[in-house]
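Each remark here refers to the structure printed beneath this line.
And then chain A:
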Amino acid sequence: MPSSISDTQLAAALEQLAGACARLALPDPLLVGIETGGVWLARWLHARLGVSAPLASLDAGFYRDDLRLGGLKGQVRPSSLPTSVDGRHILLIDDVLHTGRTVQAALRELFDFGRPACVRLAVLVDRGGRELPIRADAVGLTLDVPAGQRLRLSGPDPLHLALEAA
Partner candidate 1 sequence: MSDHARLTLRGGRVLDPASGTDALLDVHIEGGRIIGLGAAPDSARAQVIDVSGRWVLPGLVDLSGQVGSPDALSRGELLAAAAGGITQLAAAPRVDAGLDSPAVIGRLRDGARALGLLRLAPIGALTAGLAGEQLAELGLLRRAGCRLVGQGGQPIGARVLRRAFEYARGHDLTVVVDAEDAQLAAGGCMHEGAVSAQLGLTGIPVAAEVAALSLTLALATTCDTRVHLHGVSSAAGVAMLRAAKSAGLPVTADTPIWNLHHTDLDIGAYDPAFHLRPPLREAGDRAALREALADGTLDAVCSDHRPFDGEAKRQPFARCAAGVAGFEALLPLLLALVHEHELPLPRALAAVTSGPAAVLGDGGRLTVGALADVCVVDPDRTWTVDASTWRSGAQCTPVWGRTLRGRVLLTLLGGQVVYRLQEPADGR
Partner candidate 2 sequence: MSDLSGLAQRLGAVQYDAQGRLRHLLTLEGLRRDTLEELFTLADSLVEVGARSVKNVPLLRGKTVVLLFFEASTRTRTTFEIAAKRLSADVVTLDVPASSTSKGESLLDTIANLQAMQTDAFVMRHADSGAAHLVASHVAPQVAVINAGDGCHAHPTQALLDLYTIRQRRGNVAGMKVAIVGDVLHSRVARSQLAGLRLLGVTDIRLVGPATLVPQRLAQLGARVCHDPREGLADVDVVMMLRLQRERMAGGFVPSDREYFELYGLTEQALKVARPDALVLHPGPINRGVEIASAVADGGRSLILPQVTNGIAIRMAVLAQTAGRGADTDV
């Protein structure tokens, strides 16, 4: 298992992801990045895909399912979404898809802003280990990450993907 993903591999994964997103052919998509890695990734995709609607972001920290256990952990950034997402085709973007709980929290927040026409999920890395029935619609790279380790995307520019102890 390499200790990081090389820049070449990362570039290939990004291109793979961009292609998969393009093939989704969402009409007037609203790109929503999940803080923080997802936001950097979304910024890159926004530029790469030439999306016209302004980039949005959300944190989902207030919607986590483990708040009762440990309270708020760390900083929760303000979300930046249009007043209403009614009827929008949303591309939800995160850096790593693992248990699926972050995406679930993000969906909870997203639906407080209205009723989208559809929500598609784009992730840079799918590392398996799902605990909820959530799947990505566009993936850059599938990777088996051993337990006790995690992937971390650093950015915003340049983007770099590293493997570290969890």
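Throughout what follows, a residue touches a chain if its C-beta (ideal position, glycine included) is under 8 Å from a C-beta of that chain, and two chains touch if they have at least 3 such contacts; residues count from 1.
How were these picked? Simply put, all candidates are chains of the complex that A comes from, given by their letters.
Small disclaimer: the values here were computed from a predicted structure and weren't measured.
Going through 1 or 2, you find that the chain touching chain A in this complex is 2.
The touching residues of chain A, counted against candidate 2 in their complex, run 59, 61-63, 67-72, 75-81, 83-84, 108-109, 112-114.
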